[in-house]
Each structure stands twice: as C-alpha cells, then as structure tokens.
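Starting off with a structure, shown below.
What you see is the complex with one protein chain gone and the rest in place.
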Amino acid sequence: MRERADPAAPEPVTSTTEVEVRYAETDQMGVVHHANYVVWFEIARTRLCAESGFHYGEIERLGYFLMVTGVEVSYRRAARYGDRVAVACRLERLGSRGLRFGYEATRDGELLVRGATDHVWVERESGRTCRLPERFAGPFRRLAGLSEG
Amino acid sequence: MRERADPAAPEPVTSTTEVEVRYAETDQMGVVHHANYVVWFEIARTRLCAESGFHYGEIERLGYFLMVTGVEVSYRRAARYGDRVAVACRLERLGSRGLRFGYEATRDGELLVRGATDHVWVERESGRTCRLPERFAGPFRRLAGLSEG
Amino acid sequence: MRERADPAAPEPVTSTTEVEVRYAETDQMGVVHHANYVVWFEIARTRLCAESGFHYGEIERLGYFLMVTGVEVSYRRAARYGDRVAVACRLERLGSRGLRFGYEATRDGELLVRGATDHVWVERESGRTCRLPERFAGPFRRLAGLSEG
Partner (left out) sequence: MRERADPAAPEPVTSTTEVEVRYAETDQMGVVHHANYVVWFEIARTRLCAESGFHYGEIERLGYFLMVTGVEVSYRRAARYGDRVAVACRLERLGSRGLRFGYEATRDGELLVRGATDHVWVERESGRTCRLPERFAGPFRRLAGLSEG
C-alpha cells in the first residue's frame, strides 16, 4: 500500500524523456509496434531513477536488480516514424519489497499510451527478492514524494 | 461480456508455439528482456489466428487490422538463452467490436509468464474501428469455443 | 563511382546524433548487442537526410524508398548501458542509382564501431529500382559535398 504523502512533503517527481521514433520501431501497420512502448517506459524509468541520485546501472553495480514482475499498457493513439514522443514516468507506489512506476506517452500534449510496471528488489548475488535496501530508501522515498523518515 | 459456451460446442482452441530463446533477446541481467514476451505473445496469436483459417497476414490483405489496445503481462520466472519456451494462446473473449487473447509461457511445464492482450477491429482503409467483420465471425466464434450461430 | 569534389564545393555534410544506450539494447555479455548498431546507423542516417531538407519520412510520402542493399560493420569496442554514444553519418558516395553512407560510433572521442550501408532508390508504387529522382538530386549532392550542377 502506498503511504499517504505528508502534506509538507514534496510531490512525487515526474521525469520526462523525449524519444524520437526510429524507423526500426515501426511495423507494417505503419505505426510504432506496440512492444516498443515497454522499452520506452524503461528509458523513462532509467531517467527517473537517475534523479534519485543512483543511475540504474549503479544500482546493479551495488548488487541489486529492480526485477520487472508486471507490465500494463493501454493504447489510445499510435506514434509514427519521426514523431517526438514525451514519455513521463513517476514512482506511483513504494512498498517495503516492491514498487510501481506509472507512465504516460504523449505527442504534442496528446495522450498516446498510458502504462505501469511493477518491480521487486532482487539481490544480484543470491537471486532472491529482498526488502528495499537501506541505502536506496531515502532517495526512492523522495522520488515517491514521501517524507524521508 | 463473453457468452457462455454451449455445452455441446467445442472448447476454446488453444494453440501452442515453441520459441527458442535468441541471444539477442537476453539483456545484461542474463535473462530474456521483459519486452520480448509481448513479441512472443504475438507469435502465438499469429499461430492461433491461422487456425481460424485466416492467417493474420490474410486478414490485413482483406482490409482489416486487429489493433492492440491493451497489454498485460505478469512475470513469474525468467527464460534464458537457449531455453525452449512453449507459448500457449487462446481467445478468451469475443465481443462485437473487440476481443481478448490470453497467454501462458511455460518451460518444461513450469509457468514463466502469463498475459493478455485486448484488440479492436479496424478498417484498414478508413482507420476506423468497426464491428467484427461478417466473414471472420464464424471462424473466430469457433476459436472462442462458441456455437457458430 | 564517386565524382571528385570540386575544390570550391562544400565538404560532405557530417551529421552526428547522440544515442543513450537502452537497457533493452544490452545482451547477456553485458554490452550492446551487435545488431543494434545497424539500428543506430539508421537513426544517424535519418538525421543526415533531414539536413538535405527532406526527412526520410517525407521521401517515402513522395513515393520513394532508399532500400538497403548492403550493410558492413566493424566492431572495435563495446558500448554499455547508460553510455552516450555519438553516431556520425555522412554520404560517402552518390551515384546515379544508388548511394553509400558511412558511419562512426564513438564514446568520448574513442572509436567504438565503424560501418557503411549501401542503398538503391526504389519507386514505392512499382517496387522497381530507379534513378536518383530529380527533386532529390540537388539536396543529396549538397550532402555529398558535390557541386549542385
């Protein structure tokens, strides 16, 4: 369950990344193949994580994975080759063992796709799920707009 | 809403496709990148559609798209390079304007990933959504395990 | 055969695009999978073509494809997740029916990968190869650093 944000606490951080549609990302329908949005979400998640002070590559080097346990995508409009798509990401829920990111992809302010991904913390060495590691607790609470306590 | 299958009607058709994990499908975690399951679902959906008598390529040539409007994936275990993964697909819901496919990816009988995709019929020419085209009604009702009426 | 550039003519245009390595582009070796450089070349080519005044999407809308007939890649060093890679592209040869682009991918000035792609002009309608269309001749000659005559 997400804790209620302290009214004095900062808002959840939203990080927005611009993606320019690659030709290789289109399919024979003439639009971006639907699986690519899952990749774009990951780019936006990387950017958001970096704002915690830990690039996701650094999180891995420190011995942890944020393993994906679920993906949901809802498609409204299609992006096309050459489009510039803004992908916004925020940390929607921060639990003791897992977290959930939410995403919106827009083009010139028009919603294209909305989605979410669920993750659990995994220790790289053992391959086992674990609790939110101490060193990431403060930074991720800030991302979620929670007081750091 | 899905209609109740007539007890005398055939069961929903389940089509199972074997995928051998490609090296290019792995990521630096050492497992299959999570976006690839969405592509595997599509392979299994292609195989299932072909059992309706219409390869999906034929559906497009006849002027229709089955546009993806939603994707859900739930990950249990990771597949690895060289694994042979069985991806089962069936038509879970057949409505007047849309349909939903369900998927299970297993390795040696062990569940790896479960998912679903939602689709609407779109006329290729106009780009507009439309009702289930007459010519596909019987074949898709059979896939769904519904009486053909 | 490439014509000798007129000493008074402008130099070939080099367009450089920055790519930030996506997690999905890595493989289990822990580096960018080698096929992705072919995709990055295409991004850089799109950027270079846009400098001709015609985005490649516009070229297609006007009824032509620049179909790929050959790819060569030579790998020196690997890119990794999170790296910022500069991909430079220039038009190395402009013939009456085909052309060749050259590429260099570098990270902080260090060469990672070098490559080239060959293309022919194809009429979209007929699917047949054709001569360099008149309307693109001037712009592409400028890209190649040739006098526009």
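Annotations
When the chains are written out, they are named A, B and C in that same order, and each has its own residue count from 1.
Here is the rule we go by: a residue touches a chain if its C-beta (ideal position, glycine included) is under 8 Å from a C-beta of that chain, and two chains touch if they have at least 3 such contacts.
The structure presented is a predicted model; accordingly, all values stated were derived computationally and were not measured.
When the full complex is taken into account, the listed residue touching the unshown chain is B:Tyr56, out of B:Tyr56, B:Phe101 or B:Trp121. When the omitted chain is restored, the residue from C:Glu18, C:Glu72 or C:Glu123 that touches it is C:Glu72.
Residue-wise, the contact with the chain that is not shown comes from A:His33, picked out of A:His33, A:Arg47, A:His119 or A:Arg142. Contact between chain A and the unshown chain involves residues 23-24, 26-31, 33, 35, 81. Within chain C, the residues in touch with the undisplayed chain are 28-29, 34-36, 38-39, 42, 60, 65, 67-75. Listed here are the chain B residues that touch the chain not shown: 20, 22-24, 39, 42-43, 46, 55-57, 80-82.
Just so we're on the same page, only the chains that are shown with their structure count from here on.
Taking each chain's centre as the average of its CA atoms, chain B and chain C sit 37 Å apart.
Annotation: 26 Å between the Cα-based centres of chain A and chain B. Contacts with at least two other chains are made by residues 39, 42 of chain A.
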